[in-house]
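With one protein chain held back, the other chains of the complex are shown just where they sit.
As written, the chain order gives the labels A and B, with residue 1 at the start of each chain.
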Amino acid sequence: MRNATSVRRMSRSGEAGLAMLRLSVVLAMGGMALLFLMVVAFALPAFVQNGGGGPFSWSWSPGHGEFGILPMMVGSVAVGGLAVIPGWVTGVCLCCWLLSPTRAGRPGPWRVLVAGLVRVMTAVPTVVYGFAAVFLLAPSLRMWLGGSGFSWLAASVMLSVLILPTVVLVLQAGLAPRLEALSLSGVALGMNRLELLWHLVLPASRATLLSAAVLGFGRAVGDTMLPLMLAGNAPVMPDSLLSGVRTLTAHMALVTSNEVGGQAYDSLFMAGLLLLVINGTVSLVIRHMGGRA
Amino acid sequence: MAGKGVTLMEKQDSRFVLCARGLSVSFFDHAVLRDVSLNVPAGGIAVLVGRSGSGKTTFLRSVNRLNEEVSGCRTEGSVELRLPGGKVDVWPGVGPDAVPLAELRRRVGMVFQTPQVFPVTVCRNISVPLSVTMGCPRSELDDRVKDALVRVDLWREVADRLDMSAERLSGGQQQRLCLARALALEPDMLLLDEPTASLDVRSARHVEDLLLALSEQLPVIMVSHGLAQSLRLASFMAVMEEGRLRCEISNPDGMEEGDLERLLDGAEDVRGEEAN
Partner (left out) sequence: MKRSLPFLGFRFLALLSSMLVPCVVLTLMGYLLWRGLPVMGKELLFGRTPPLDAVFGRAPVWDGLWPACVGTFWLVVLTMALALFPGVGCGVYLAEFATPRQKRVLGSAVDMLAGMPSIVMGLFGFMLILLMRRTVLPDANTCLLLAAACLALLVLPVLAASAREAMEAVPASLRLAAAASGFSRSQALFYLLLPAVARGILGGAVLAVGRAAEDTAVILFTGVVANAGLPSGLFGKFEALSFDIYYISSQYQDQAELLRGFGAAALLLMVSCLLLATARGLERSFRRRWRGKA
């Protein structure tokens, strides 16, 4: 071949490109592996340590040498759990409403607007939500229900707003194809789309519904700024909706800004590991159910 | 009539441009071609006809090994080309006459049913494959692009629009551009997969005329849906049915559409919609 050498050169450039791609995968996976290794390695000593005052106890009081993070663990689950219920219910309802235009096939302007708003919600920074809630929600709660306003309830309400777009988008991706598959024959039977969703699609989409809830819970537990700004951050077990709680994430942020080293840091690493485990489990569950994060 | 292929197969003559022996192709264990043996004579356009799903396209794609790009493909048997540049062992592709895949694909140009222009400018549609697969030096590119466009009668239409996105050309122009792209690589053979199926009548005629002219210069194998078109173009025909070769027609002159249709349908009743 006349151009044999240059052909070889070109194909070598293709090889180089593939090598670059491989390198990028190695970099990405390396960074990720390092993250997991570090978190686990730093948290391990806390397991080894015995006696009272370690991370696995019910009292946080650095002045007395007590560094238990179990209250924060409960706080995280409580705040996340309370956020998921309204977030998920509203998400399911909103998603079904978005999927069921009254006029044949074409969503009206209001639906287009709300769908756009849900998209916009995905982009709103959590710290901005937090800022607005500090000056809007917390004072209102204080006025109507008493207390300081910075409470379990306030954090959960804002978290449910935060996870709403995630829930809606996950549901939409899962429900829309099933609805489309049914819609023509269903409409021919005289059912409207909302009826189809309620009677046929939702009962058949248990996995999608569940994975939306799990994903929402994961996001709610993993968020830092809203609990930090709104939950009041008292390191105790919450006894009412209006009492302050401290989540694992808020605890981590507070420890780094207030404490310097020692056992407080052990609790920090432990909290990190717990978050890693919780959210890793969430990812695995979602993947197992075939939904997409 | 199916036995005719076997007798021809024994004559290993350089009159043939393509020899396939016992070719079977399956995708995920679903057989698409079953034991096809076909010798395509040199000269003129060879046309493969058959109902959809009869394996024409798969046969065509086994000539430039394009089936391998689709997952789950298994090929058995052998395919051999006798090109002007020498014998080429396409499949299994292990003998002394085997050539690297990229070179095979360059030497056996292909045009698809729907025009597959690359999403770049008209000019780069031709120049990128030239420089990437042939290593053509930059200084020659412009001339070669022009030559290729002239050969497909497209130069007049796009000479002042070379930097426009190729996707904005009309369907017929896009298909001729694809033909030009294949020709620019100086192929020894052309494979055409229903090249006029997505074009209107005028553009289709234009492409047909081009193909007839091209077949004087290099062997052309084509899959066709339209019986009228097949009869107009073919100097050799192979009729396929359910993955098997049904018969070969080495001299289709004087045949009429009705004859061909009866061949396609066997003893079944005649359907008219094929003959558009």
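Throughout what follows, a residue touches a chain if its C-beta (ideal position, glycine included) is under 8 Å from a C-beta of that chain, and two chains touch if they have at least 3 such contacts.
A quick note: this is a predicted structure, and the numbers were derived from the prediction, not measured.
K.L.:
I'd like to know which visible chains would be in contact with the absent chain if the whole complex were considered.
P.N.:
A, B
K.L.:
Using the touch definition from the top, which of A:Ala155, A:Val245 or A:Ile286 touches the missing chain?
P.N.:
Considering all chains, including the one not shown, the answer is A:Ile286.
K.L.:
Given that one chain is not shown, which residue among A:Phe67, A:Tyr129 or A:Trp152 touches it?
P.N.:
Spelled out, the listed residue whose C-beta touches the missing chain is A:Tyr129.
K.L.:
Touching the absent chain in the whole complex: find that residue among B:Asp35, B:Asp97, B:Asp147 or B:Glu167.
P.N.:
Of these options, the touching residue for the absent chain is B:Glu167.
K.L.:
Out of A:Val77, A:Val114 or A:Leu210, point to the residue that touches the absent chain in the complete complex.
P.N.:
A:Val114
K.L.:
Counting contacts across the full complex, list the positions on subunit B that touch the omitted chain.
P.N.:
Residues of subunit B in contact with the hidden chain: 64, 66, 69, 101-106, 109-110, 112, 114, 116, 118-120, 128-129, 132-133, 167, 178, 181-182, 185.
K.L.:
Take the complete complex as the reference. Which residues in subunit A touch the chain that isn't displayed?
P.N.:
Touch set of subunit A with respect to the missing chain: 10-11, 13-15, 17-18, 20-25, 27-29, 31-32, 34-35, 38-39, 42, 89-90, 93-94, 96-98, 100, 110-111, 113-114, 117-136, 161, 164, 190-191, 194-195, 198-199, 215, 218, 221-225, 228-229, 249, 252-253, 256-257, 265, 268-269, 272, 275-276, 279-280, 282-284, 286-287, 292-293.
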